[in-house]
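Here the complex is missing one protein chain, while the rest keep their positions.
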Amino acid sequence: MNKNLLPGVVLLVIGLICGVLLAFINSITAPIIKANADKIILDSLAEVYIGASSYNLTEEEGTGNVDKLFILSDKTSGDTVAIIYSVKAEGYQSTVNMLIAVEFVNSSEYIVKGYKVVSQGETSGIGDKIVNHDFKMVNASITNLSTFDAVSGATFSSGAVRTCFESVSTRVASDFGGAQ
Amino acid sequence: MNQKQNFFKGIIKENPLFVTVLGTCPSLAITTSLENAIGMGIAVFFVLVLSNLIISLLTVNPKMKELVKPVRIPVYIVVIATLVTIVEMVLHAFLVDLYNSLGVFIPLIVVNCIILGRAEAFASDNKPVDSVVDGMGMAIGYTLALMSISFFRELLGRGLITVWGEKSANPIQLNLLPIFEFIGIEPINMFLKPVGAFLTFGFILAVLAAIANKKAAKMASEVKQA
Partner (left out) sequence: MSISGLISLAFTAMIIENVILNQFLGICPFLGVSKKRSSAVGMGVAVVAVILLSGIITWSLYRFVLSPLKMEYMQTIVFILVIAALVQMVELILKKTSPALYKALGIYLPLITTNCAVLGVALINIRKDYNFAEMIVFSLFIPLGFLLVITIFSMLREKIDTAPVPKAFKGTPIALITAAILAMIFSRFGGLI
């Protein structure tokens, strides 16, 4: 073999050994890392859906206003129990981000179990009231927004929250249908 | 040089941080708490001892040493980067809080000059056992240096030092807040900011330089008298 090539071969061999070693250790640690990350997400989801951490979690990318879907399924039967949507909508001067948890009742009824405004940059004292406001949507059907109670004086910010609910309601049936 | 001297030179005479001023980036960035400093120290210890061992094993055979010579720097880098990635993955899996607070400075151990420096200056010319002892001494010296910087920063900046688990029921704590209250001042938040990092490091180096100067002066006068 060419003498000049030999050092290169040594480097290559060492590189390969290192690569294999890393792949092996990665295969051990990756599931633990994933479980830890899931647990943090589940803990934060528990704020909008009580008992979220007792289900299996799968994540799906959304489309349009819906950023992400957190699908909770029963650990034994595998049935989809609830979907928590991470949704956004434009408010008065910022983007409002929300989590909305929807539970399956039957194939034509889906109930809102909880929601939370996770981030917003609306006018302080007016639009930012949406964070703690009760929009009267808990236990309401997601497809029926008649109970929706806007924050008085904060039309645009409330409108963003309403848009979030509407974005969820248009796709909820197909999401549950598709998941089951 | 015997094994004891070999070990202790890394802690005092050739302390990597305070004497040769190597590996300064993490020493300023992660010394906001004693806990971080210890975590970083352990990570560096693991990487430095093992990289010294592996590199001295690779070069212990003169034939092998000659063979590796043209590509030795890439070989060192690959070995070190592998060890660092292992540390990163293990921390990410088992000590998530520490992983998050050390952040990008865990993978950056790769370019910590101490490790490449010891590989080139010591491990490649010495026996495996000596190299491991050298690595241990250097890593412990580095850890102690990190701990002393973070000790002052956390104490002055937060008023209390917590080790192992702010969340646990009875963490080990050194609480100076009552003293701060007695004097009537708040903890000096500035010490947790970048400013405090530079200031603390600068003053520690100055104090060490003052001690060294005094020793040198004393020795000089002794020589004169003799």
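Just so it is clear, A and B label the chains in written order, and each chain counts residues from 1 on its own.
In this section, contacts are C-beta pairs under 8 Å (C-beta built on N, C-alpha and C of every residue); 3 or more make two chains touch, one makes a residue touch a chain.
Please read all numbers here as calculations on a predicted model, not as lab measurements.
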Residue among B:11, B:34, B:68 or B:89 that touches the chain left out of view: B:89
Of A:19, A:51 or A:177, the one touching the omitted chain in the full complex: A:19
Touch with the omitted chain, as defined above, among B:95, B:111, B:163 or B:176: B:111
Residue ranges of subunit A at the interface with the undisplayed chain: 15, 18-19, 22-23, 26, 30
Subunit B residues that touch the omitted chain in the full complex: 21-22, 24-26, 28-29, 73-74, 77-78, 81-82, 84-85, 88-89, 104, 107-108, 110-113, 116, 193-199, 201-203, 205-207, 209-210, 213
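Please note the rule applied: only the chains that are shown with their structure count from here on.
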Averaged-CA centre spacing for the pair subunit B and subunit A, given as whole angstrom: 40
Subunit A residues within the subunit B interface of the complex: 6-8, 10-11, 14-15, 18, 21-22, 25-26, 28-30, 32-33, 36
Subunit A-touching residues of subunit B, taken from the complex the two chains share: 67-71, 74-75, 78-79, 81-82, 85-86, 89-90, 92-94, 96
